[in-house]
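See structure below.
With one protein chain removed, the remaining protein chains of the complex are shown where they sit.
This part shows subunit A:
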Amino acid sequence: MTAMGHDAPAGDLRLANLTKRFGIFTAVDDLSLTIPQGSFFALLGASGCGKTTTLRMIAGLEAPTSGQVLLGDRDIARLRPYKRPVNTVFQSYALFPHLDIFENVAFGLRRRGIRKVGDQVERMLSLVQLDGYGRRRPAQLSGGQQQRVALARALINHPQVLLLDEPLGALDLKLRRQMQIELKRIQTEVGITFVHVTHDQEEAMTMADTVAVMNAGRIEQLGAPADIYEFPATAFVANFLGQSNLLAAEAAGPAGGEVPVTAHGGRYSVPVGRSRIDHGPVYLGVRPEKLHLVGSADQVPAGHQHVTGVVTDASYVGVSTQYLLRTGWGSELSVFVANSGAAGPLPVGTQAVAYWDPRHAFLLPREPGQDDRTTPVLDEPVGAAS
């Protein structure tokens, strides 16, 4: 497949105004993005956000309603799937049950008329640590092994882009962590562009160089995992990627290097560089682990801001304790306190003060009339279809 790439200086994958409608439902809405060659890119979103449809359009299994899929300079949006230098690791693995592992892995090579496949297949099987499994049938393998066969079957073709459709969704937690590291290792080793679709934010953050958070067919935010996490662009992202305490506030324009806001009668400020918006209705956001708990307001260090409340719940989760702090106006803030042994646990019912460094807060746009969003967003059940 190298012959295809000679006129494309960069084998970047670009989606240009890609749209897919099913009847009146718009699954993917005017999507444009560039995925640099050799990167590990994650499309993150809840079920039905259009991420799998996007992937299927890149693979050619779904025809776009409009828009382009460009690989280098070449528009492949109208090519049949078997003519594209793109391979997929399917969520269901879709291994051929009538072929043994060797023939499953060799399938793509054989279809392209390559006769001597033995060495390549053996090398690929050892890359995914399945040496000696060649003569078995897929049904004789465990879920994790089948997943690795699916990966080997796609990788052996040296595609320009490898698409992964929730490939770890069917595995249990421990195996999933192991495979995440494995996938990352293989991607670094082969240097192929990986486009990974997942609803698991932790998976996206551990593995990808770049994460695009999708919602309702559009990309809400795109960037490095740390950048998105530390400074989300929208309330949706703030709560989909990790969780956030978002307080409904009003901002009245920047003053000096800061944007002063009022929220529930209290006055706070956020550095200009941490504000997506500087006037009108805003959300004042702080991540739970950026909040610290002390017994009274005079223990709050200088330069920090705080709210007072009552501890209503304390969940001990080993590495940290997760508190809920009910504020004077009734919202419950999440506070994660690392169990470093520095402070004793706070019993439920105690008066406490949560404080934060204003440089850790952020301001996001808010629809007028929307209230605080502080309830933790629960993770989707593992393996949910998308």
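Here is the rule we go by: contacts are C-beta pairs under 8 Å (C-beta built on N, C-alpha and C of every residue); 3 or more make two chains touch, one makes a residue touch a chain; residues count from 1.
Keep this in mind: contacts and distances are computed from a predicted model.
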Fill in: Protein name (UniProt record) of the chain left out of view, among "ABC transporter permease", "CoA-transferase beta subunit", "3-oxoacyl-[acyl-carrier-protein] synthase 1" or "RNA polymerase sigma factor"
"ABC transporter permease"
Practice prompt. Consider the whole complex, including the chain that is not shown, and state which of A:Arg111, A:Arg135 or A:Arg267 touches that chain.
Written response: A:Arg111
Worksheet item: Which listed residue, A:Leu33, A:Ala46, A:Leu61 or A:Ala170, touches the chain dropped from view?
Response: A:Leu61
Worksheet item: Which residues does subunit A use to touch the chain missing from this display?
Response: 59-61, 80-82, 86-88, 90, 92, 94-98, 107-108, 111-112, 153-154, 157
